[in-house]
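All protein chains of the complex are present and in place, except for one that has been dropped.
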Amino acid sequence: MFKKESIEKIGVDNKKWQQLFQESVEKAPERLKRFSTVSDHPVQNLYTPLDIKDLDYSNDIGFPNQYPFTRGIQPTMYRGRLWTMRMFAGLGSARDTNKRFHLLVNEGQTGLSTAFDMPTLMGYDTDSPRSRGECGKCGVAIDSLKDMEILFDGLPIDKITTSMTINPPAPVVWAMYIAMAEKRGISRGVIGGTIQNDMLKEFIAQKTFMCPPRPSMRLITDTVEFATKEVPRWNPISISGYHIREAGSTAVQELAFTLSDGITYVEAALERGLDVDSFAPRLSFFFNSHLDFFEEIAKYRAARRMWARIMKEKFKAKDPRSMWLRFHTQTAGCSLTAQQPYNNVIRTAIEALAAVLGGTQSLHTNSLDEVLAIPTEEAATIALRTQQIIAEESGVANTIDPMGGSFYVERLTRDMEEEALEYIRKIDDMGGMVAAIEKNYPQLEIADAAYKYQKQIDSKEKTVVGVNKYVTEEELPVEILQIEAELEENQIKWTNQIKDTRDNKKVKESLEKLGEATQRDDNLMYLIIDAVKEYATEQEVCDVFREAFGIYRDPGVY
Amino acid sequence: MNQKRKIRILVAKPGLDGHDRGSRIIARAYRDAGFEVVYTGLHQTPEEVVQAAIQEDVDMIGLSSLAGAHMYLFPRVLELLKENGADDIVVCGGGIFPEEDIPKLKKIGIKEIFTPGTPLGEVVNWVEENVKPRS
Partner (left out) sequence: MVIAEKIISGDIRAVARLIRDIDDTVPEAREVLKDLYPYTGKAYVVGITGAPGVGKSTLVDQMIAHLRKAKKTVGVLAVDPTSPFSGGAILGDRVRMQRHSMDEGVFIRSMATRGYFGGLTQSTRSAIDVLDAMGKDYIIVETVGVGQDEIDIVRSAHTTIITLVPGMGDDIQALKAGILEVGDIFVINKADREGADRTINDIRLMIEMDEKRYKDGWKPPILTAQAVFDKGVKEILGEIENHRKHLLSSKQMQSIFKYEKARNDLVEMIKDRIVSDVLADIIHSREFEEALQLIMERKIDPYTACDNIVLKKIKKGNK
């Protein structure tokens, strides 16, 4: 990128400057013994062209919308359209959440994002003994198609897109969504949205489990194939690094494990006989935005470059859209504190800014009460306003990839790429991500990083304001959201009522058919849709899978 | 013979909650403080937790809960301990709890509740001060 002579001159000057720097340090020592990112990546005192002299502008950085897409995937980026402000929401019953959704749409939100409660996330109905005490606590409770119908009642699902954070039962919940749309006369060809449906990161990080990794891959590949053939506007997987990071990984681990997961899904779809360019454009990603500002920006830039290269070189994609790494971002919940909760607004703003400077396609900003409970309306509104201020007041969205060309950011981008590639190679050597998960490899790498970080906080090597520094005694009162106790009882009654009034013979038949199909190579999505249309409950369908494929239990590695 | 008592702890994740970053860190911290730790893994029913605690003869159960079902799960664990004549086992909890639930939990017998931001040293010291290996 630089002429040989100028690099030589900078080299000489740099040596001199480093000497001056050392002299100053001898007089007044540096603030810290060691400077490093949140992920503990060492940071130099200064970055110069010397640090990026091996980079080639055209090959490594290039232009927005041009391979390898380091600077962004769209030609106009935020000058054309801002990112989608998509706030994760879900609480209590379908009716409660429906109200919240209407409110968000009225506030100007252009996409919905659904949070489900623990039983729904794990593929149990509210009346399962395992669900006791959990109904509606962490999101909305969905037992049957009836709940799905209520959840989206009156919402323009032909115009807005819906994202659903659901994993093991993703095929079932998606089937309910499709069935709900079709009942309203909206065809599956029209609806748009995303199901998370990324089981690999569940085993690694989020830990909602149902069946073991290999049959899980089959179910996922069924959805990819089904989306490709039947629901072209749907993203069948959101390949997620978010949860990996929240479980305590470093930025590089987040990057590497996520891309490894992506590789595994692509390989599975290719094995199914799909053409790479027929499905790859609909794979989307989901990353975390943590507090280390530059590290995060570099991570997104590295991710785009790496995915483009993987898709082009390894999988021979031809359509540039197959090479695009489109991603949603959520600010880091784990960076927020219960102490002095209003500080969380500032943390979230910094993280959101990094996501925007990193070129995200959509963004969720956490609320100041994140550590206390699921957010109140007021808290969620401030979080949304944070994005609007960044978008429309700060000016950062006026030009594309403003951090491009920063010596530090470019160098960090390259470092992260190299370190992540190292991990990916290691996982390949183990036989791919599924095998690595079976060895608990990524799980243990993350546990180590999480423990190390915790000890760094305890020893004050890393600062957390309000927790290990600038601690104050008085606690600001923050209003928190409580879910009423009768909810569980009501939901059980409601679902029982549905079970009593549906055609139980048809339900049984549809589930039996599904059970038989699990033993063949059929794409199961068609039969799942048939079953949920008969009002088979989520758990009834998931039990078919558990019976056919076995149950995955937490290996409990520490 | 020289008697060498060692503190044994069960770190448990009751319910469907999958947040295990904290509980696994706590398990390691206990190990590094010299305790013997049994970890149940995720998705345990209160019944499974209590049986494990009894068979392992632990001095303390540390219940971790971040998904809001503690007002059912924690009392249930205490109830089962009592039913099994094992209510001498100290029970503490950690994770995310609405402010007003904490006194309620303490009242029914959860000895301490640790919330986010608690330094590991504090969690360990508490055991040293409040949990005695059975004599």
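Letters A and B mark the chains as written, and numbering starts fresh at 1 in each.
One rule holds for everything that comes next: a contact is a pair of C-beta atoms (placed from the backbone, for glycine too) under 8 Å apart; a residue touches a chain by one contact, two chains touch by 3 or more.
Because the structure is predicted, anything quoted here is derived from the model rather than measured.
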Chains shown that the absent chain touches, full complex: A, B
Of B:L16, B:V38, B:A69 or B:L105, the residue in touch with the unshown chain: B:V38
Where the unshown chain meets chain B, residue by residue: 1-6, 8, 27-28, 30-41, 44-45, 47-48, 51-52, 54-57, 84-86, 133-134
For chain A, the residues touching the chain missing from this view: 212, 438-439, 550, 553-558
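Operating definition for what follows: only the chains that are shown with their structure count from here on.
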Where chain A and chain B are represented by their mean Cα positions, the distance between them in whole Å: 31
For the chain A and chain B complex, residues of the former touching the latter: 118-119, 121-122, 124, 129-134, 137-138, 206-209, 246-248, 334, 337-339, 371-373, 447, 450-451, 454-455, 457-458, 464, 467-468, 480, 482-483, 553-556, 558
Chain A-touching residues of chain B, taken from the complex the two chains share: 15-21, 24-25, 27-28, 39-43, 45, 67-69, 71-73, 96, 98-99, 115-117, 119-121
